[in-house]
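A single protein chain has been removed from this complex, and every other one stays in its place.
Order of writing sets the chain letters: A, B and C. Residues in each chain are counted from 1.
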Amino acid sequence: MAQLTYREAVARGIAQEMARDENVVLLGEDVAKAGGVFKATVGLFEQFGPKRVLDTPISEQAILGAAMGAAMTGLRPIAEIMFADFLGVCYDYIANEFPKTRYMSNGQVSCPLVVRCGNGGGARFGAQHSQSVENWCMQFPGLKVVSPSSPVDVIGLLAAAVRDPDPVVFLEHKSLYAVKGEVPDGEILDTLGTARILRPGRDATILALGMMVPRSLQAAEALQAKYGISCEVIDVRSLVPLDTQCILGSVARTGRVFTVEENPRQLGWGSELVSIIADEAFYDLDGPAVRITTPNIPLPAADALEDLAIPSVDRIVGMIHRSLTA
Amino acid sequence: MAQLTYREAVARGIAQEMARDENVVLLGEDVAKAGGVFKATVGLFEQFGPKRVLDTPISEQAILGAAMGAAMTGLRPIAEIMFADFLGVCYDYIANEFPKTRYMSNGQVSCPLVVRCGNGGGARFGAQHSQSVENWCMQFPGLKVVSPSSPVDVIGLLAAAVRDPDPVVFLEHKSLYAVKGEVPDGEILDTLGTARILRPGRDATILALGMMVPRSLQAAEALQAKYGISCEVIDVRSLVPLDTQCILGSVARTGRVFTVEENPRQLGWGSELVSIIADEAFYDLDGPAVRITTPNIPLPAADALEDLAIPSVDRIVGMIHRSLTA
Amino acid sequence: MTQKTRPSAGETAPEREISPEKRLEMYRLQVLLRQAEQRAYDLFLENKIKGTSHLSLGQEAVAAGTAAAMRPGDLSFCTYRGHAHTLARGVPVEKVLGELMGRDNGLMRGKGGSMHLTSVEHGVMGSYAIVGAHLPIACGAAWRAQYKGDSDVSVCFFGDGATNIGAFHEALNFAACRKLPVVFVCENNLYMEYTPITEVTAVTHPGADRASAYGLERIVIDGNDADVVYLTLSKAFARARAGEGPSLIECLTYRHSGHSRADPAKYRPPGELDRWKERDPVSIYRKRLEAEGVPGATLDAIEAQVRRVVDDATKACEAAPSTSEDILFTDVYADGGCSWRN
Partner (left out) sequence: MTQKTRPSAGETAPEREISPEKRLEMYRLQVLLRQAEQRAYDLFLENKIKGTSHLSLGQEAVAAGTAAAMRPGDLSFCTYRGHAHTLARGVPVEKVLGELMGRDNGLMRGKGGSMHLTSVEHGVMGSYAIVGAHLPIACGAAWRAQYKGDSDVSVCFFGDGATNIGAFHEALNFAACRKLPVVFVCENNLYMEYTPITEVTAVTHPGADRASAYGLERIVIDGNDADVVYLTLSKAFARARAGEGPSLIECLTYRHSGHSRADPAKYRPPGELDRWKERDPVSIYRKRLEAEGVPGATLDAIEAQVRRVVDDATKACEAAPSTSEDILFTDVYADGGCSWRN
């Protein structure tokens, strides 16, 4: 057992997989000698050398394209796209190439790779460096999307993503990089497509992801303490594949559901989850399904404004309390 | 009054706006001399000349970037991205540039432009030329998204998009280009953010877009004729802004809602609409909200397969009937 | 900027010998591509091929010359205009036509269609329909070869128009920096879809005039001469295998047909097609072989044999069932299915 930061967990997860399989390689801007802009790949260049850990030009299409070609022919690349927002400049690979090649080739071609990105807000980086891009990625059949909220999940889900035979987008939350957590010794391997109930509850289900997970847990505690409202908090962890059983099971028990999403409202990941619930668990619902999201705005840079934009513990508490007592 | 095809309506809409405002310019691949790959811009080069109608290199980032710079400084560009799928290679402008510049500049900069694309399937073009990309566009605060289903709507909504001071993605359905419809003479101007009830009904609301509109109308007729089920069919037309009043009003009357989406299931546009209904119209709902979509697959090329993938009239009828009689 | 004197002639003259067998093989390949694609065109007009189809009629020398210079295990990355390159690597005509026709005997059983021909068994690692996307992907395959010490080379075909898209630039720089064993073959057929490449490109030679931006040699060749293509590509492959890095080769050629489907190509100036047909790669190659003493009967026999292959393939495709529905939901994910939730 050790205390690791979320960023150290990234490096440890990658190291674990690189040590296990020599086909695992890492590429991205400043990931090698400098250890990454978020210092999440520190030590890997020293441990695995320049052949396996590559600094690239500022060429996101080359990064993802090269990762794909390598994956199709036998390697297991981990590609870093520094800030998740930059998926915009290489989106063709996310949308049109990675997820479709297996299907179009009728199963001839595999694309086992991982795209890691620093995702999310809270760092006062403004509208082009702070987005939560789950909803840029989860609409493509063939592509998997994962987002861990704790150091141990980082390692286990990253290992699972690297070993997965399908392409996986792995979203690391920038504002969690410094957060510490207990991590057991030895190999850690988790399972994609599994959500986790972090706090059991009776009155409502909260579905959260990334930085919204700790906030939702805090909110659940406050709701219990202040109002005696018992919330079940689920860390969704994996949007594709989705652990529908866990989610629908919880809603069946609680009768109410709230999503807590960092993305602006329109077509956030929660909308798909709510639409599943509104269909398959309609008769379990005792009241409206409510989405708590960043409002319909780009993220502002100023700290005071950014804090108002992203769902806060207070906002979560307030909205759930109001909705349950309406 | 004239009978125009949907593709002729595109050219007429553009011509109407170019004649009205000399700041309106058109650029894209093969749009000028050749009249466009879908022949939707035929005659414009001849009418307005090479200064206002530009053939570009295969440089989608240059096309959208140039449109943006021109829009910011006084022109009203209409940029064609030939197949909507190609938004993948210029997505940064859709996601990070167009929608954010006004907000980030605190209102100093406007970005009044229109991006037109050939959207959707049915033409046996395979997985990279057939997608319905509404859900690649609607999650960005600041960006508007429109998709007409008839020639008259093409003209009116295109005119509204061109005159709108915000950036608009205008999705033309490839499989509707040859469809004819009545178009009044003279200027046509419609309003963004307005849905249209194409068929009133009592038992259920069907929300549809693009090619799914005619199919939904046919399905509604069949449901009436075969089972006496009365469906209200709404052509959503504009996803951003969204005519929530029209949609919620309809659901309040019918008590049931079905979306008919051409995109694969995951995070299709219908999920956002359902999530709004499941929150704000929860107590109006008499049963599950059901989404009828392309399944979770890339679109196959073979005609037999493509026809099975995209929601057909029969599938719509079957799913609605089963759901309402369950 | 260097000006070329004859639009069809290359600027770089290769100087090696080619064996008689190799040359017959290149002739056979060119005839095969020609006949198979003419058949595809006919089938399209008969509405037996739906959707779209992009032919390489007139560009056969590039495909044949390159394929003849490749070794088994080398990898091809093609565009939507990929029938010729796919066939040239040995993929059966029936499989290709079957795919175009959406039949169950197709190369991908109809799931990909004409723009996505893929046959891993033959080293055809896919045909990509988004212009430019496969250049970085080819780099990745070459990176794997370098990493693993494999001796295969990746070849990436693309058009003149593709040289103006961002991915081209990123791929060329990436490949040159890392000295990857990849060969970029730009088929300059003078047109994008309908727009002449010169109207939208800042240089005369969209491929070759960019080579120096990546520290690469400037290479423009006559793409209608299979021998020239073969020799130039052989050199590039040798260079790649020797660890000396990528090459960018601009092949001057012309498509006899329209861009796609039934495009009548009215945008071409009168006479242009005729002039290029005088330099038809199949006929000039036949004439050359005959001039060098190959009996006409030998060449006729090749043509006849190819015709039988194409006819048989057509019949087989027409008799084949249309794609069976059970594959609609397969192979979205590696587990074989399309389920994204439990």
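Going forward, contacts are C-beta pairs under 8 Å (C-beta built on N, C-alpha and C of every residue); 3 or more make two chains touch, one makes a residue touch a chain.
As the structure is a computational prediction, the values presented were derived from the model and not from experiment.
Visitor: Could you list, sorted by label, every displayed chain in contact with the chain left out?
Guide: A, B, C
Visitor: Pick from C:Ile18, C:Val200 or C:Leu299: which residue touches the chain that isn't shown?
Guide: C:Val200
Visitor: Can you say which of A:Thr5, A:Asn23, A:Gln61 or A:Ser250 touches the chain missing from this structure?
Guide: A:Gln61
Visitor: Decide which residue listed in B:Thr101, B:Ser175 or B:Thr254 touches the omitted chain of the complex.
Guide: The one listed residue touching the chain not shown is B:Thr101.
Visitor: Check each of B:Ala67, B:Ile206 or B:Val251 against the chain that is not shown and name the one that touches it.
Guide: B:Ala67
Visitor: Please pick, from C:Glu37, C:Glu60 or C:Glu170, the residue that touches the omitted chain in the full complex.
Guide: Only one of C:Glu37, C:Glu60 or C:Glu170 touches the chain omitted from view, namely C:Glu170.
Visitor: Any idea which of A:Ala127, A:Leu217 or A:Ala289 touches the chain not displayed?
Guide: A:Ala127
Visitor: For review purposes, identify every residue of chain A that touches the missing chain, sorted by number.
Guide: Chain A touches the chain not shown through residues 29-30, 33-34, 37, 55-61, 85-86, 88-89, 123-129, 266, 295-298, 300-305, 308-309.
Visitor: So which bits of chain C touch the chain we can't see?
Guide: 1, 164-170, 172-173, 176-177, 199-203, 209-210, 212-216
Visitor: Could you please point out the chain B residues that touch the chain left off the display?
Guide: On the chain B side, contact with the omitted chain comes from 25, 51, 56-57, 59-75, 77, 92-93, 96-97, 101-110, 112, 141-142, 164-166, 193, 240-245, 276.
Here is the rule we use: only the chains that are shown with their structure count from here on.
Visitor: Centre of all protein Cα atoms: which chain's centre is nearest to it?
Guide: If one averages C-alpha positions chain by chain, the most central is B.
Visitor: Roughly how far is chain A from chain C, going centre to centre by Cα mean, in whole Å?
Guide: 40
Visitor: Rounded to the nearest whole Å, what is the centre-to-centre distance of chain B and chain C, using the mean of the C-alpha atoms as each centre?
Guide: 36
Visitor: Quick check: how many Å separate the C-alpha centres of chain A and chain B?
Guide: The computed centroid separation for chain A versus chain B comes out at 30 Å.
Visitor: Show the residues in chain A shared as contacts by 2 or more other chains, in ascending order.
Guide: Only 92-93, 96, 103-104, 141-142, 240 qualify.
Visitor: Can you list the residues of chain C that touch 2 or more other chains?
Guide: Answer for chain C, listing residues that touch two or more other chains: 109, 111-113, 116, 128, 130, 133, 166-167, 327, 332, 338-340.
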